[in-house]
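This is the structure I want to talk about, given as structure tokens.
Missing here: one protein chain of the complex. Every other protein chain is in place.
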Amino acid sequence: MRLPAFAYELPRDLDEALELLKTYGPECKILAGGTDLLVRMKQGLTKPAHLISLKALPELATIQESGGLLRIGAAVRLADILTYQPILDRQPGLYEAVTAIGAPSIQHFRGTIGGNLCQDNRCQFYDQSNYFRGARQTCNKAGGKTCFAWEGGSDRCHSICQSDAAPVMIAMDAQVLVQSKRGVRNLPLAELYSGVGERPLTLSDDEMLIEIQVPDSGSGTGTAFAKLAYRSAIDYAVVSAGALVRVEDNRIVQANLVIGAVSRAPLKISGVDEILKSRPVGDQQVLDEAGKVAMNTAGAFIANNVAQPKDYRMQMVSVMAKRALKRALERALSGSRTMEEK
Amino acid sequence: MPDYAFIGKSMPRVDSRAKVTGDALFTADLTFPRMLTGKILRSIHPHARILNIDVSDALRLPGVKAVVTGHDTLGKKWGVFRYTQDQQFLPTDKVRFIGEEVAAVAAIDEDTAQEALGRIRVEYEILDPVFDPMEAIAPGAPLLHDDFPQNINIHVPIHVGNVEEGFAKSYYVRDDTFTAAEDSYFHGEPYAVVARFDMDDNLEIWMPNAGPHMKAKPLSTALGIPLNKVRVRKITIGGAFGGRSEISPGDFICALLARKTGRPVKIVYTREENSIATRQGHALITTIKTGVDRDGLVIARDITCYMDGGAYSSTGPIATSVPFLCMEQAYKMEHVRYDGYRIYTNKTPRGMIRIHGRAFAGGVDIQLDMIAEHLGIDPVDIRMINAREAGEYTNTKSYVASCAMKETITKAADRAGWKEKWGKLPPMHGIGIGCNSVQTGFPMGIRGGSQALIKLNEDGGATVISGVVDNGQGNDNMLVQIAAEELGIRPEDVQLVTADSEVTPSDPGAYSQVSTFIGGQAVKNAAENVRKLLFETASELLKADAADLVARDRMIFAKGCPEAGIPLPKVIRRILSRGKSVSGKGDYWPKVDSKREWVSNPFGQMCGAFSFGTTIAEVEVDPETGQVRVLEVTAAQDVGFAVNPLVLEGQFQGGIAMGGQGGMLTECHTWDGGFVLNPTQLEYKVPLACDMPKINTILVESDDPDGPYGAKEAGMSIAMCAAQAYAAAISNAIGVYMTDFPITPDKILRAIAKKKDEAGTTE
Partner (left out) sequence: MNRLPLEITINGEPHSPAVEPNRTLLELLRDDLHLTGAKEGCGEGVCGSCTVLMDGNPVRSCLTLALEADGSHITTVEGLAQGSELDPLQQSFIDHGAVQCGFCTSGMLMTAKGLLLRDPHAGTGEIKRALSGHICRCTGYTKITEAVEAEVTRSKKER
């Protein structure tokens, strides 16, 4: 499969990159690992006139810790996250999520954390070849006026955010740094996502993701990521869940749950926090209730955008939510933050 | 057991080295001087009349060297069988599925070819499509082919005995329906064709194929050139699995473009094209009614099978028959009635596939489990009661000379710990068994036999010329093993010239794993003839009786006196010096009933031998997600004789991956009308390394009287019964008999919930 023609830009520093973004705006795209972007270009889903390579910007590929924050450059390779000792030691949820992305020989050595977070939304009617889409009506995401994934049609796009890294990082209250020639913005990772299928990121055309900041959890905090997929690798999630649970004096003081792969943006489930905080730690039913809340929230969003049936995915929202919360709680209680022996 | 040098030994394959170094050339790896890139324009409608095709704009694009449409053809309709001639390789009247070939371009590079496609204007008159086979045969449905009323492409009626009488005297009768969506081949290698005409106007063509001679004849007919000017060449092939047997429109189109441009042309299919525009497996609706006696012996079986055939016949009669035939070979039945219908729909044509009719096969075995439960007997026992035995005839009158079906059942059950596990596993933990049989070949008329030629060089090396083709299963190595054994030389002394329709004599092709039985046998016969020649002269030189001579390790000697032998080259030179050539030929034609025909006369000897297999699978189901973890799979097959155990184990393992792990758990195409939604390996879930269970392989040898060294089909029985075993194991685990395949997690959860509901209501 051939790539369309484009101009290749190789900025030597961040400022040059930002200048290019400013100049070309909507006609350019950032090339990190390319494992998402290049596929879309081959399928004719996007046709940027310019690609801005991050190859010569090692400053975007560093991980450091400062002031209680883990600062991960947007261009950090997934493989480097998986070998960064402090993440192995203290961030099991993040480790689980990055491990679950695709497969080692596909993404881990080329793919980046920023690339995974910023991947375009997906839908079984949209992620198809030029040939397939040329034989049908154009859908909303492709600039047309219909949605195949929504029963009865829709004037909005019902594609899915399929980032495996996003749910748990949002649950961890991650922040992101976004930069343009106009300056730097610091915003919660959750706000990077627009919820608009046609344009899933809140980045302006002249902006790029620079860094992701993950607060150091401290003891008594547990994180976890649960992904349901039909195969052991390669697949996007059918449903996923990222969770953070914080325990103090044997009481849950914070619980964040984010459901992935069901909606146009990672889905923060409100209400879970209250439920978990209001009950003693050993209560088994509380997880069932949390699962139900997650399922009901997700229900409004689930569409026919993947092959697996909607009712199954609904049920799995509850199951994955419970599994992620349970594991995060166990890690919070045990005080151990490393990955358990399997 | 005779003391073989190579036969029966696990040895590495002779074709492996070139594959691990990257030297092996697949079709898309070929380049020739001045070669052009071809691309095919495909229909965007599932059903439409072609009103006009305007290629003028495409021809004007610089770099475009030729454009072809139906008008460049003789307009003939082709079919695998005379009574299934329904396909034009470039249609002139209608398109019948999304993905069908409409026009093609040859240009100096891919980008130009792609742009040219975009400039071809096709005017269509859109017709109503039909996608569901039951809707397609209902009155008023859009008709795909004028010659096939009600869209019934094939009807195979096999009626033996009187099923009504049989049911009347049965102790227990039940009726169940089983369904499966289509599965698909997903060969590693996407389809590709390279064609060129040489200076004498001979066509040389390369493509993945399961029988070069099967490709050559239809090409000759379609192009209007004699058979000896069509050379289908040997090439490394990345899998066939039944889907690359007959000629493909891409073959014809590439040849046409090569002829028109006078230059070599290469067409490489995308993964999507390989999925939507070559072949898929059939979707099936199978209704099975079975009556048994008190002990569980089947008295009568009545099966109706509706197969979703897609837009053209392909190998329709075969695909409509094989699921039934496999069953009647594996299991005894006093009375049987089978009505198999292959129905046209506006989708990709469906062909023979290694897992023939998973709904049929899975259905037969699941129903046996249902019957066993009702009678209070063990699923293994009901298989044993109904198992085929040697010396019997199938219902369609094929004699089964060798059969170790029962041995495969007991050995598999033993190894899998069936007795300790059946009925004793905790909830959500299950074990299941599947049995099947595969015919080693089928009647192929004038193409049913194989001939081999062998020549020896003066230094003792041999060249074996055979039409046998290797799709990756190890056929080349099999020929080398046999030739080396019979000639008394080493595998490295044997050169192969194979699968070339110009040079190699006709061979049936690699269908139904027939290559060892027929092609291997022909090589064995040829080698024996050469050896006879060598021994005539060697007996003089050694002053020994020819009957006492042995050829081994490049020497010929009298039995028991290996140190007093003569080197082979010396014998060869002696023969040559007397003015006689050192070469030989041999052929093999299986003893089949030449009057047997799939539709008009489905009775008589089907093939020379049958293989029999049993698979037992043990699974664990996650009751929250419905996901299945396969713990262990045990596969036992009666292969007649294991020519190369290492190769056979690999076949079993691959068969379990395709038939069981993929075929029963995750594999199916999903559709939106006439559009395939999952044409790539991302969304069509072929299993991965971490998905696979522990596999135990057991080779059972029944020593077939006609097979070379007693060998017959090896591997396909396992691919088929692995699907059955998986279905049975999952059903056992969740306590619900699953009747719709593949058994995806959502179906499992629904079944578990339904069972809980029903249990709730009966309390």
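Note that the chains take the letters A and B in the order they are written out, and that residue 1 is the start of every chain.
Assume contacts are C-beta pairs under 8 Å (C-beta built on N, C-alpha and C of every residue); 3 or more make two chains touch, one makes a residue touch a chain.
Predicted model, so just to flag it, every value in this text is computed and none were measured.
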Missing chain: touched chains present in the view: A, B
Touch with the omitted chain, as defined above, among B:P129, B:G296, B:G474 or B:G626: B:G474
Full-complex contact with the absent chain, from B:A58, B:I237 or B:A725: B:I237
Residue, one of A:L69, A:L88 or A:A233, that touches the chain absent here: A:A233
Candidate in contact with the missing chain, chosen from B:V647, B:C668, B:I698 or B:I734: B:V647
Positions on chain B contacted by the hidden chain, ascending: 10, 12-13, 15-26, 28-29, 31, 185-190, 236-239, 241, 268, 270-271, 471-474, 646-647, 649-650, 652-658, 661, 680-682, 686, 688-692, 695
Touch residues of chain A, complete complex, unshown partner: 1-8, 10, 31, 34-35, 38-39, 42-43, 51, 53, 55, 79, 102-106, 109-110, 232-234
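Convention: only the chains that are shown with their structure count from here on.
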Mean-CA-position distance for chain B and chain A (Å): 42
Residues of chain A that touch chain B when the two form their complex: 1-2, 124-125, 128-129, 131-132, 134-136, 148, 228, 230-236, 307-309, 311-312, 315-316, 319
For the chain B and chain A complex, residues of the former touching the latter: 42, 44-45, 98, 110-111, 114, 270, 272, 624-627, 665-666, 670, 672, 675, 677-679, 681-683, 685, 687-691, 744-746, 749
